[in-house]
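For this view, one protein chain was removed and the others were kept in their places.
Now for subunit A:
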Amino acid sequence: MEGRLTKLALKGDQRAFAELVELYKDKIYHLAYRMLNNRHEAEDIVQETFLRVYRNLDRYDDKQKFSTWIYRIGTNLCIDRLRKRRPTYSLDAEMNDQEGIDGYSMIPSDNVTPETELLLSETQRLIYEAIDSLPVKYRSVMILRYLQDLSLQEISDVLDMPVTTIKTRVHRGREFLRKKLEPKM
């Protein structure tokens, strides 16, 4: 289905491309939101991902799953974004002259309204915090494994790494999360 849509989109069919956007926007948004923990940046990533998909439609290889391709683009954009973010400031470092203001308050605030905040259960919040505390190389693997329900082989295709590496990372990531969540369970 995606193969047919990409071919139509390549011929200039805007509606076919819009269908691709509908199919994948939520998945990419979820991926980016969990990777970056910021709504604005996540939407930026979704937009950039589809722009790249559109520009490179002629380079899309039919033998590859479309989902693998778009996840690769999205994941790489997230990792790039995180890489650029880190050296500029450390989130936990307090600013010199303003007391009590750290990096977290510098990130554009999430537009989570109090109502949606309430809907977020305590358990969910705990898991999200645990995911956010994962090192990036484990975070991307765990998000692809659980939030996108990809198999180990698919994750290895997306990240272009051997399956054995992915397996080790899933095991360590799961161990890490277990230790974070265990005292609260």
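In the analysis below, a residue touches a chain if its C-beta (ideal position, glycine included) is under 8 Å from a C-beta of that chain, and two chains touch if they have at least 3 such contacts; residues count from 1.
Operating definition for what follows: contacts and distances are computed from a predicted model.
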Handout entry: Record-based protein name (UniProt) of the chain missing from this complex, from "Xanthine dehydrogenase, molybdenum binding subunit apoprotein", "Xylose transport system permease protein XylH", "Nitric oxide reductase subunit B" or "Anti-sigma-W factor RsiW"
Key = "Anti-sigma-W factor RsiW"
Fill in the blank from the handout: Against the hidden chain, subunit A presents residues 12, 14, 17-18, 21-22, 25-27, 29-30, 33, 39, 42-43, 46-47, 50-51, 54-55, 58, 123-124, 127-128, 142, 145-149, 151-152, 167, 170-171, 174-175, 177-178, 181-182, 185
